[in-house]
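Yeah, one chain of the complex is gone here, protein chain that is, but the others are all in their spots.
Moving on to subunit A:
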Amino acid sequence: MQQYLYLIPALPLAGFLVLSLAGRYLSRNFIAGIGAGSICISALITILLSARFLQSPPETGAYTQVLWHWFSVEGLVSNISLRVDSLSLVFICIITFIGALIHIYSIAFMREDRDYARFFASMNLFVCAMLMLVMADNLVLLYLGWEGVGLCSYLLIGFWYETPGNYRAANKAFVITRIGDTAMIIGLFLLFKELGTLYIPDVLARATQHFSSGADGVTLIAILLLCGGMGKSAQLPLQTWLPDAMAGPSPVSALIHAATMVTAGVYLIARMHTIFELSPVAMQITAIVGAVTLFVAGCSAMVQTDIKRILAYSTISQIGYMFLALGVGAWSAGIFHFFTHAFFKALLFLAAGAVIETLHHEHNIFKMGGLRKTMPVIFWTFTIGAAALAALPLVTAGFFSKDQILWYAWSAGGGHPVLWALALAGAFITALYSTRLILVVFWGEMKTTPGHLPSRVMTVPLVILAFFSVAAGWIEWPHNILHVDLFSEEVQHVLPATVLKEGLPAEIVFQLIAVVVSLIGIYSGYSLYYGQSPLLQQWKQSPTVMSVRDFFFSGWRFDQLYDALIVRPFLFITRINKSDISDKLYTAIANVSMLLNRQFSVTQNGSLRWYVTGVLIGILFIITLQLLL
């Protein structure tokens, strides 16, 4: 099985090559076949591989395959080589499986689009790059994948590039994630300088010997890597690009900006867990970033009116939970939340895409409504997704993963009551806006007449995702309820087990609090948005409430802040330095060269006498030099 490892990223790459080179000559069915087919086969191989992996785990704990030697410079050996351990396996499964479903959904969703082949080519390239990111055995190759997904994200956000806002959103995403990428590459340089290798197993092994716990060097590296993760995973303060990234087609939002790429930061931190464990400060920062992000983004999600922006803020918030979990040292809980989140968030985006398509590209939820009867499949699947997001106790996957994080936010080694309180507040907000979303979109009166309903090709992936949004949680139960921990057992082959604090109240107390808070959140949403709530009307009159609402709506005015702090001063400097000072040097060289050219050209006058004089001047010069020296 191991020798087929390369096929998993190679098939999407082949798909990309075929579609980008010959896409314009192919029929739509053929394009769909290649675009979706390559990912589906990858997914099949992944399923077979995981089955084999779980049945008989390899002795080293990982499947490895060296494909070829990339380069080797002064001790930095980089191979194109793959390594799949249980952590990578979780990511590969999600990427290929959800990727395959989203590709199938896209066959119908993008049917009418002019650039059908370009869409599938970019999506395939994305899947390939993402797989390289998680399968790389060295950080250089990982970085290649990291940049690759950034590129594809840029291409796909700006997919409908003729609308001016879209390419601006793409640029914004690219520039802001670049800040994180730059920090990350500096981190990698430092890592190589300190440890002399970028081969991941060696890095992890040498780090413990090379660094003492809490050393400045390792803290700096961990923080730089964290910055990289913050950029890609849209965490505070680099979160502003993700809501705008919704300009891309809905399948793109589902795959890249919800399920996979934005969790690359989570993967990076989990992959480099030894580095982070050596630096308690970096762990604390990770936890704080996660906790603050989940709260800030949750507040913004509460007041948005664009269905995709609600989901985008919710994604930021949920990744905040993952960062929080990683930061407090609950490694497997963080990865588990990634696992469940991927299903229900992909589901929500795809369902939202179907709703938007049916309602003639209407994004505003207050212009929807009453779709419960007309679109039953979408309604039910969306509700299941939203319930999972709201962490509806015991029946949804979201509950199982989020409950763990809430418990560990206090009880794990790096936990703290404040983190727990923020996470709990986030849970309340999440439940509230999930309920709001369902009630506003599917209940009430119909405000826009639906067009033709989504076809079977689109609904079947939704149903499958809905099934997993419920069932994915069952592989890992809270310890005190049922002793099933398939997921953490597997992941803990790679990641360290969570250390618990002593002397805390029983876990069941925390769980009950979490359950109650979620239910209160759902109830508040119900009472506010079911029918005409007098409280809501009252709030709409109050200027204080409305200004808070506007503040949240604008994403806590981060865009304005950055505009004032960075963009404007920068533009000001560029305006002053319009005729670039450093250009003067180059124009001077050019001018001097041209001047000399005119002078020297005079010597090329074609006259033989003059040429002979030239030779004589030369010999005179040589003799003079001899006499002088």
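Things to note:
Throughout what follows, a contact is a pair of C-beta atoms (placed from the backbone, for glycine too) under 8 Å apart; a residue touches a chain by one contact, two chains touch by 3 or more; residues count from 1.
Simple rule for what comes next: contacts and distances are computed from a predicted model.
Remark: of the listed names "tRNA threonylcarbamoyladenosine biosynthesis protein TsaE", "NADH-quinone oxidoreductase subunit N", "ABC-2 type transport system ATP-binding protein" or "Cytochrome c-type biogenesis protein CcsB", the one matching the undisplayed chain in UniProt is "NADH-quinone oxidoreductase subunit N". Interface note: of A:V73, A:A506 or A:V615, the residue touching the hidden chain in the full complex is A:V615.
Counting over the whole complex, subunit A has residues 589-590, 593-594, 596-597, 600-601, 603-604, 606, 608, 610-612, 614-615, 617-619, 621-623, 625-626, 629 touching the chain that is not drawn.
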